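Below is one structure, written out as structure tokens; comments come after it.
Shown here: the complex without one of its protein chains, the others still in place.
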Amino acid sequence: MQEGRVLPAEQVNRDLLRSILETPKWFWPVVGILGLIVLIAAILIGYMINRGLGITGLNRPIFWGFFITNFVFWIGISHAGVMLSAILRLAKAEWRRPATRAAEVLTIFSLMTAMIMPIIHTGRPWRILYWAFPYDFARGIWPNVRTPLIWDPSAILTYLTSSTLFVLIALVPDFAVLRDRTTGISHRIYGLLAMGWEGNARQWKLQIIAGVLLSALILPVFVSVHSIVSWDFGMAVAAKSWHSTIFAPYFVVGAVHSGVSAVAFVLILLRWMYGWQDYIRHEHIDGLGRLLVVVATGWFYFFVMEVIFGIYGREADEIAVRSLQFIQEPFQAWTIIFIVTTYFIPVALWLTRRARRNLWIMSLACISVNIGMWLERYLIIVPGLANRTAFTFSWNSYVPSVYEAIIVGATFAFVSMLLLLFSRVFPLIPLYDIKEGDILKNESVKIGRRVVPAVFRED
Amino acid sequence: MSSHSESHYPHDMWVFPDAQSTTQDVANKTASTPKILKLGLVIAGVLAVLGVVGFVLRMATDGFSDYGAWGYYAAIFSYIFIITSSAPLVAVAFRLTKSHWRRPISRISELFALVGVVNVILYIPLIYLLPSINNPNFTPGMHGELQIRKTIWMEVPVGAPHWWDFLGIISLAVLSLVILWVSVVPDLAETRSTTNGWRKKLYTLLAGHWYGTKKQWIHQKISLALLGALYFMMVVFVHFLIVSDFAMSLIPGWKDSILPPLYTVTGFQSALSIILIIAFTMRKWGGYEKYFGTSVFWSASKIQIGLTLLWTYHLFAFFITLWYGRMELEQNILRYLMFESYSWIFWLNVIFIFLIPFWILVWNPVRKTAWGPALAGIFILVGNLLFQIRIFVGAFNAGDIYHLGLFKVPPPVFPDVWDIFMVLGGIGLVAFIYLIGTRILPALSVWEVKEGAMYQKMGTLYRGEYLVLAKPE
Partner (left out) sequence: MAKRPILGLFKDANQAADAGDALKSSGVSDRDIDFLTDAPYPEGAFGEREEKHRLYLFPFIGATLGLSAAILLTSMTQLAYPLVTGGKPILALPAMAVVSYEGTMLGAILFTCLGVIFESRLPKLKSGLYDTRITEGYIGVLASVEDGDLDQTTGILNQAGAVDVKTEG
């Protein structure tokens, strides 16, 4: 993992702050297009609130469709941040350095996007204010804590707050660099955000400890968030194929799978957009690819367990849902696509070093994973509800409307737009992390004729 | 040089053994049998004999027709199987992640392959004990009874489950022995010329082809990686088979997709714990202190606390999914395994596997010692035994296994003297075989430790002294 060269601090500052101090020509047009898509979606959301959820394809018995699928999907993407930042930091993997901030920021924006989904899904979003928040004077009753639909906001808000604070704390030294590099109003704002940071030994020591401590604290939160989201389905007894004890770890591993793939794709994009070849190198993408092989295989194990124990009970209703998913159209085609795109194609590619180091192949593999994982959530939710059980008194099928498709598509534009806007004001690669990596690179260890690259380790 | 960098971590955090003397030192230790080891062998041997006595008398009193009487046997089989099959994973997994701290403990973990052979023998009675999947008393039109009880083999249980599970156990035993052999060959080759007697013959037989050429090293590295990955997948699969066939499907109505992962996590947690206990013993009393720095325990303890939390998480996921829906059959499963029949074992299980180890390992200064993770490991091993007893004794005594579900909560089954003999005997047998194994094969992976010594040294950066870690890949 020592393919890069040691760069002088001025060059690191110049390269990584270029996106903030200079504006590439493509920047505002791209943000404008993305903003337009988001605006269209916002108008459609307003229209939907005005006209009611009837304009979507939702109907009895399929009350959850595209929006909830998208909600779970974006919660999944948000897990990349902690996986890469926290776990790799605790494991002291040197190759995490350029990936951590992009992953953490993707987490924050994914969570915000995910939260929008159930809010608009209520049809009357303002009611969330008294359904979910703990006060009783609007409805004469407190929120019911005995439901995963209340555990959800507590977990997601905890994760969002934690991730945001994690990013902000780690940004303080970079605010100081920006404070020193800017003038005028920017200088004052960055100066305020830097809070007087000087870079003395005490401040750096606490930064490092904060990184490790917050990583260790956020890890359990990250596991709990998607587990709780999975329990939105797992707790339900009526919807067959949902009531499975494995949902929690299955969803978490799936989230890591889709999230890390998304981050790998984002890193490849950033490398290309900002010319960061010296910082986001083939070795980083290679490392991510190898990690993804393990994560994908773990996900596949949980998927197989879920299916096997779904039909283990040999209950007629459950078999009917599995048959709907795997044998009947239209879901059968989607199931085949989902399994192939989530596991077989990407893992087959990631097993070879050449493919892992080819940025085009890696991009395609990562997109494939996210297509598959979006489909996975859809195939859990919709067939589970579509199954005709004894007490279903209305048997409609679900056809997503164009409004849902546009709103869901716009969430990708929303996250992309937020990432680009973030990169305009804050560095997406932590400067001091890169510089620290260069400091720790030792001259190397000589073994016979071979000179082996080495790093200093404090612990 | 800064003095505070010295006080920042323990003086024995990292060790740099001398490559020249390591081979002979370890060979001498392997060939010697100190008094404490002899005492351990005697105690283990006595326990093993007690186990045989218990087994024979259980067979004499209950035969193999009443599988309910063999619940504790199944529990101790599972305990031994889960630990000894998971143990080589410690070497495999941390070799794949290129963690340098695994070097001194990798042979300790691989040596459990020798006990893997015992798993095959211990499994044989279970073939006769396991009730048939087909209900022998079923007649068409029967209410509340199943013709085929619920198993992972569904409607086509050809040769299942006995022979497939047996094949799985044999495969694991063989694969772990192959991994052990591939790993130990360089060490045996180094000592085959300096040793004599039966060791010389054995080492020449096992490692006569090895000369340490570059090609051989490359093949060894690739073999260990591929075999390791294969072993990992096999272990997870066979764990799924054993726990589904011998626990889940014997409790009517118990459908639990998280049980196989929970079982695997328990195994991995216990395997790491026992390896740390052995490493601590070797370091403290075996004269191996110059090979085990406290960094080994510090790094492993993070995995240990992670697995402890993971175990608790899986258990909670199982519990809350069954608790939430208030369905009578699921509530009965919870009452049986957690809150009524086996409640005291369950709470002790939670205290020993989670509460105590967590509060030991959460303190960084304790994690930086050798005794801390080893102490936590002892509690984890006791907790795992309680877990196996709760699950397998519960499964073997759950009443009519062809019922649709658990309509009544069965009472707990307490061990009698033969059960206690068998449980202690199983532990003694494992200890006996393992200790004998450490006299035949070196308990330290000499080639790996020497390789690590090439890649690690102390270096100076400006005014501080720090570890320098070379990364060849």
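As written, the chains take the letters A and B, and residue 1 is the first residue of each chain.
In the analysis below, a residue touches a chain if its C-beta (ideal position, glycine included) is under 8 Å from a C-beta of that chain, and two chains touch if they have at least 3 such contacts.
These numbers were taken from a predicted model, which means no experiment stands behind them.
K.L.:
Quick one: which of A:A91, A:A138 or A:L165 touches the chain that's been left out?
P.N.:
Reading the full complex, the residue touching the unseen chain is A:L165.
K.L.:
Which candidate, A:M112, A:I128, A:A210 or A:V294, sits in contact with the chain we can't see?
P.N.:
Once the missing chain is taken into account, the touching residue is A:A210.
K.L.:
One chain isn't shown here. Among A:T23, A:T147 or A:Q328, which residue touches it?
P.N.:
Here the residue in touch with the unshown chain is A:T147.
K.L.:
Consider the whole complex, including the chain that is not shown, and state which of A:L16, A:M117, A:L171 or A:I218 touches that chain.
P.N.:
A:I218
K.L.:
Specify the residue from the set B:I320, B:L348 or B:L424 that touches the hidden chain.
P.N.:
B:I320
K.L.:
What is the set of chain B residues that contact the non-displayed chain in the whole complex?
P.N.:
Within chain B, the residues that touch the unshown chain are 1-2, 4-5, 7-8, 316, 319-320, 323-326, 461-464, 466.
K.L.:
Touching the absent chain: which residues on chain A qualify?
P.N.:
These residues touch the chain not displayed: 8-10, 13, 134, 136, 140-147, 150-151, 154-155, 157-158, 161-162, 165-166, 168-169, 172-173, 176-177, 180-181, 195-210, 213-214, 217-218, 220-221, 224, 228, 431-432, 435-436, 438-440, 456, 458.
In the analysis below, only the chains that are shown with their structure count from here on.
K.L.:
Using Cα averages as centroids, what's the distance between chain A and chain B in whole Å?
P.N.:
Whole-Å distance between the two chain centres: 35.
K.L.:
Name, in rising order, each residue of chain A that touches chain B in their complex.
P.N.:
Going by the criterion above, the answer is residues 1-2, 90-91, 94, 220, 223, 227, 231, 234-237, 243-249, 297, 301-302, 305-306, 308-314, 439, 442, 444-445, 447, 450, 452-459.
K.L.:
Quick check on the complex: what are the chain B residues that touch chain A?
P.N.:
Within the complex, chain B contacts chain A at residues 8-9, 13, 97, 150-152, 154-155, 233, 236, 240, 255-261, 298, 302, 309, 313-314, 317-318, 320-322, 324-325, 327, 454-455, 457, 459, 461, 466-473.
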